[in-house]
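Note that one protein chain is taken out, while the other chains of the complex remain in position.
Coming up: chain A.
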């Protein structure tokens, strides 16, 4: 099974250090991990560092991977205006490093990724005139089609409507279990984190503040300290934890 562990991982842009010595316990395939933290905490930077687009101190330890490129990364910004259809844009992500010839299997994977994310009907649309949410789902499909063992998603739900947010998170949950995939997603909705993720790690100004099972990490105390909001967490009538925000501190 694939595992991911960060060992004193650092990163900087130029001379400015953005991440300092982020260490985590070992995450495993099948888990969904929430990457939490306020704006500019370094979440995107951490993803880039794990994916290898940024170099820096410390080690990103990945073990048990079946393939040479086990990690896929869905970046935060997804705007582009090339003359490509949605189908082509997903195929493109699939074909990198695979030679010129498109195999039936590749097309099957594209079809599956589009269907899984509920955007099969968009296949023929130009990527230039998608809505923000559609672009985000396309971006997720581009990551999924690579059949990753570790999937890094940078704010995958930020442009989605409520229904699609829940839809995407439910799919991710299912994929993690079905394919023993390790999914790490940067989320701003702590309620979603409580409901859909097993583990949570919280960044603040480039440092890891806490990391552990989500229900132990996301507490009124954390909300006050990191997000400066006053909130309660109570079980709803069906026993699910509910986050009730009372206001900014």
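Rule of thumb we're sticking to: a residue touches a chain if its C-beta (ideal position, glycine included) is under 8 Å from a C-beta of that chain, and two chains touch if they have at least 3 such contacts; residues count from 1.
As a convention for this text, contacts and distances are computed from a predicted model.
The subunit not displayed here is recorded in UniProt as "Iron complex transport system permease protein", chosen from "NAD(P)/FAD-dependent oxidoreductase", "ABC transporter domain-containing protein", "Iron complex transport system permease protein" or "Transketolase". Considering A:2, A:22, A:36 or A:110, the position touching the chain not shown turns out to be A:110 (whole complex). Within the whole complex, the absent chain has one touching residue among A:124, A:221 or A:234, and that is A:124.
Of the candidate positions A:95, A:117, A:190 or A:203, contact with the unshown chain belongs to A:95. The missing chain lies against chain A, touching residues 51, 53, 69, 72-75, 77-85, 87-89, 91-93, 95-98, 100, 107-108, 110-111, 114, 120, 123-124, 126, 128, 139, 142-143, 146.
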